[in-house]
Each structure stands twice: as C-alpha cells, then as structure tokens.
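What you see is the complex with one protein chain gone and the rest in place.
Chain lettering (A, B and C) follows the sequence in which the chains are written, and residue indices restart at 1 in each chain.
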Amino acid sequence: MKGLTRELMCLRAANELKEGMYVNLGTGLPSQVKDFVEEEIIFQSENGALGYAPTIWDEELMDYELIDASAVPVGMKPGVSFFDVSTSFVMLRGGYIDVAIVGAFQVSERGDLANYKEKKDVLSTPGGIMDICSGVKRVIVLMEHVTREGKIKIVNECSLPVTAKGVVSTIITDLAYIDVTQEGLLLKEIVPGLSLEEVQTVTEPKLIVSKSLQEFML
Amino acid sequence: MKGLTRELMCLRAANELKEGMYVNLGTGLPSQVKDFVEEEIIFQSENGALGYAPTIWDEELMDYELIDASAVPVGMKPGVSFFDVSTSFVMLRGGYIDVAIVGAFQVSERGDLANYKEKKDVLSTPGGIMDICSGVKRVIVLMEHVTREGKIKIVNECSLPVTAKGVVSTIITDLAYIDVTQEGLLLKEIVPGLSLEEVQTVTEPKLIVSKSLQEFML
Amino acid sequence: MINKFKNSPEEAIADIPDGSTIGVGGFSYAGSPLTLVKALAVRKVKNLTIVGMTPTSYGALIESGSIQKLISPYPSWGLKARHLNPLEELWRRGELEVEIIPMGSLAERLRAAGAGLGPFYCPVGIGTEMERGKEKRVFNNKEYLLEFPMPLDYAFVKGHKGDRFGNVCCRLTTKNYNPVMAMAAKITIVEVDEMVEPGGIDPEATHIPGIFVNRVVLTQEKPKVDWWLKQVVKTKGRRVDEGAD
Partner (left out) sequence: MINKFKNSPEEAIADIPDGSTIGVGGFSYAGSPLTLVKALAVRKVKNLTIVGMTPTSYGALIESGSIQKLISPYPSWGLKARHLNPLEELWRRGELEVEIIPMGSLAERLRAAGAGLGPFYCPVGIGTEMERGKEKRVFNNKEYLLEFPMPLDYAFVKGHKGDRFGNVCCRLTTKNYNPVMAMAAKITIVEVDEMVEPGGIDPEATHIPGIFVNRVVLTQEKPKVDWWLKQVVKTKGRRVDEGAD
C-alpha cells in the first residue's frame, strides 16, 4: 500500500493549523510539522520554549542548549521566550494550547491514546503526553497507519496501556484522515489510489465514510 | 515610661540578624530595620524582591516601581533580583526565610500573633503575614510595648482575631526584649532606668525574669 | 499576521459584561493597570467581582460603584491617605461584599486556576478565621486547608514593554500579581509603557509569555504618586499604609 511520505504527512498535519494558533508537537515525526508551516503559528515545547523557529539542520549552527522536546536543535526568532517546565505545564494543562500533534502506538475508536510501553520488558515513557492531553483543546494523532511489522494501530480497544482516555479528535496517517466522532471513526480523506476496502483492511473499527470523502488535502 | 526611640528599636532588632540570613520585614516600623544593618543580610520583600538596598529618602531618586512591601521606595544593589508573588511566596511558605520581623496589635503568652482587624468596623488586613508565619523559621515581633492609648498589647490571650498561632519566638518593644518559651514569657533585656515592676505593669502575662537579665544590647 | 495590539483601552475593554470576575494586577501603584481600570469605570458596568491586592490598583471601580464583591488581601491599603475612597463606607453599609484572603494563598489560587489544577492543601490560615467553611485535613501531622482555584473572566495587567504576540516584560517590583492574573484569566488585557517589535523583549526575561495575553494597549497615564512619595519622606516611611506596626 503506497502511502504519503513522512514529509507529506507533516504537510497534511500542518494544514490543520491556522494563524495565531498555539501548538505543541510530540516527539519524532510530529516535531517536524513546524518545518511545514507558512503562517504565524506559535509552537510551544514542553521543555520550555514558546515561539521558536524551525529545526536547525546545519551542524555548525546547532546549539544543544536550544532544543525542542524531541531534543532536536531549533532556531530563535523574534518573539521567542524561554521558561522552566513549571510554567510550561501551566500552559499545557491550563488549556492554553489549541492543538497538540502527537504520535501513538495505538488509537481506539473512542479516541483513547496509547503511546507508551510497547512491550512489557521495555521501560514505559509517558513523558509529557499525559499532561498535554489533560489540557490541550484538540489532540491530533500523526502516525503511520500500521506498524513497521504491519500490525494494526487503529483499534477497537487499546491493548496497550492507555495514556489518555477519549482525547483524540483526529487521526492523520500516511493513508487516511479520520475524525473521531460520537458515532465512530469518520473517514474524510484518503491517499490517492487507495480503495476504501484497502484502508478498512488495516483499520480495526468499522469506518464511517464521509459523504464528502476526498483525496488528501495537500 | 521612657522607652527606646523607634530608631533604637530597629537597631536592637537588626542585632538579631547575622550575615547571610534571609529576612522578611513587615510593613511599618519593621520595614525600617533594613536601614540599620552592616553585614550582608539579604532582605526579601513579598511583593517580589530579594537582596534590595535600603530605603531611598531622596524624592528625586525614588522609583515608584521599585518598592518594598510597605510601598516605600528602596534601592538596587548588585545581586538583587525581582520576581512575581507566586515565586515570592514559594520562598516564604517554603521555609527559605530565616527571620521575619513583623508588627502586631497583640501577642499572647503562647506566641499567638494578632495583627489584623483592630476594630469590628475597620476592614481587616492580613496581607501576607499569615503566609509568612506559616513558613518562616523565626518570627520576631517588633512593636511599641503598649498602644498609643496606653492599652496592653502583650496579653494572656489575644482578644483580637489571631493571624497565626504560636509562631512568635521573640518580642522586641521599646521597653523590653522578651522570648516566648514553653514556660512563658522570658524577660531578657530591659530599657535602662526601667524597673521590673514597671515593665510587668504594662504586660499582662507574668514575666519570667532571665538570670542574665541585662540592659538593651545596642 | 498575529497582532494583539488594540488602538485604545476603550476598545480593549468594550466587551466586558456586567457581573464579570476581573483580576487586577498591582501592589500599591507598582504594576497597577490604572488606564484599563479607569476605562472600565467610565463604562459603568455593574456587579463586578474584583480580585486584587490594593485599592490603589482598582480604586476607580469602587468610586464608580461597579463592584459587588471584592476579593483582596489588603482592601484597607492606603485608605487613610485617600479620604475620598468610599470602600470602607460601602462595606459598612453592606453595599460591597469584601472577602479577605491571604496574599500568598491568593497567588497560589490564581496560579492553580491558570495551571489547570484542582484544589490544593495549604497550611496558611490554620488556627485563624480563615479556617471558616474550609475542609481541614492532616498530612504528616501537619494541618492544611483545602483551597480552590480562582479562575477569572478577565485580567487587567500592567507591563513595561509588550509586543504584538502579547509577550510582556515588567519592570522591577511591578511583576507582583500580574503574571498569575494573566494565567488565571480567560481574557488577559495588558497595558504597557511601550509597544515594541518582536525581539524587543529579552527572551530570557519575558515575564508574561504571549500565550497568556489576548490584548495589549498603551498606558495612557502615569499614576499620581507625588503625594505618596512626599508622605514617605515626611513620615520617614512609618505609615504609608494602614498595616499594623
């Protein structure tokens, strides 16, 4: 199944963001969404930065004391500010963040998020995700539709420990854009060339197909 | 009864402070103690300053945005820092202040402090004193021994509402230096020329006279 | 382009309805948003709940009869010096409800509201009148009172410099309640001495990050502090306020 590249996934997620929004990005792929926006979006990083600039890729210019929550060196731009984690989580728990884009190991039909403890003998790592989900206005999951081993990640019930219950409002994968609704998972966009059956095959809950189903908005 | 001047009262209180101590000063008379120290004492003001310099008396040099908790303009000196009240009360409640010198309307034999609501029809004003007393290591009351009307302020039981229970460890007045002990009020110093009977007359609880009773240490 | 600058204090406060809960920053005149308070007093809104430290900050709203309830650690501050301030008189007549609250507990309750936390146990006020109506509980042999978060509809804040993102820095001892008010409020309005370009505020000393701020206006008047500073000199700082000394 030919899905979006990681860059296009980030671009699709970036399209959800509107000028003036305050946005927190999870570690890994979500953290790269900041490199795909054009409007003034203010990114907040839980390690203590607000309004920072995109990733620095030039090793010469990297400053290990100026990093985002993925520990990737980022840049400064006018209006940036720095603070401690206590202030950072006031913003996050306090409802000041409009959107969080996070990764996940599993998402359930009801929007439960599981993104720690993949295996019993691996140390679990909730990091700041639990705190973030408790306060942010909208949680978008950005992830590959299935695992590298082809295992289904969008499930009826999470088999992994839940990081936050019923918080996910949208799932963006390399294959589809799905809204979590009261009635169930609403398929709204799909990667060009993929059939409905194909996307259902790799999604455990029965997908409701939107009347306005369309190809990915990129 | 001829007591210490207000300046000498401050000087006596200042003698309690040792180099390196962190000290909070209440409004009014206690706030002036900062002008009577020679060692490096670090004063903290609950409105948000640490390590500030003594009072500014020259109207030309006063900055109304640089004040202590008595709203009296103070100075800057190297090493001063400014912060909000949230951080300020972390210091105060958190046990970081070695000594608080505060005023009082009444102090009881057990060290109860009453310093708000003088009369029923006057608005009560605990300000920050309750918070300060909850965390500071030692509370010294600095006040006139009796009110302007001659009423007794050191009492068996506070008739005014209590600001903090059993927190006062020392009472310094214009007439005497008294420690609050398990056994009762221990008179340790007295103003020159005053008799024991005279100080007892203006003090409701029976004073225990220290074996080493002496004249005021100034 | 993000732009939180407003053209006037009147525009910035135009939507505040009767019955709002408003936090007002400031401690004495330092850090008091007098321009915003005055603009709102002119609008004659009614039945406000005002949360703030000293009447020097929110006094104009008392004079305009806009306040139904006042939550303050020091409502008597400076009253003697300002004989015309009707606060105490209104309170005696039962026309103004006044709730006294310890300074630090107020700061913490505002912060808890801003931080999305629930109630917290606080040792302040044990053995005093402040216990009244509050849950008391013992942890490790120490008594605590349960204190609730204090959310605000609006916050009036005074800053020194502000940029169009809402970032604000505060001079010296003007910070006081301003950052926690900004955290606790749904809508935070800041008046600043100077509007600057992004980058005009030190990123290491941004006392109120823009995320907590919705609107920024210019301060229109400095407080008249001459009488007060003169009194400090005259009385040798003895009795600027009405606290116990």
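Just so it is clear, a contact is a pair of C-beta atoms (placed from the backbone, for glycine too) under 8 Å apart; a residue touches a chain by one contact, two chains touch by 3 or more.
Model, not experiment: these values are computed from the prediction.
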### Of B:12, B:34 or B:93, the one touching the omitted chain in the full complex
B:93
### Query
Taking the entire complex into account, which one of A:18, A:77, A:137 or A:165 touches the absent chain?
A:165
#### Entry: Positions on subunit C where the hidden chain makes contact
108, 112, 115-123, 137, 139, 142, 144, 148, 169, 171-172, 202-205, 207
#### Entry: Chain not shown, touching residues in subunit A
6, 26-32, 45-49, 55, 57, 59, 62-73, 82-86, 88-89, 92-93, 103-105, 115-116, 118, 121-128, 130-132, 134-135, 143, 161-166
### Task
State which residues belonging to subunit B touch the missing partner chain.
19-20, 22, 40, 42, 44, 50-51, 76-83, 87, 89-97, 134-135
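Going forward, only the chains that are shown with their structure count from here on.
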### Message
How many angstrom lie between the centres of subunit A and subunit C, each centre taken as the mean Cα position?
### Response
38
### Inter-chain centre distance, subunit A versus subunit B - centres from mean C-alpha coordinates, in Å
56
### Where subunit B touches two or more other chains, by residue
none
### Query
Multi-chain contacts in subunit C: which residues touch at least two other chains?
111
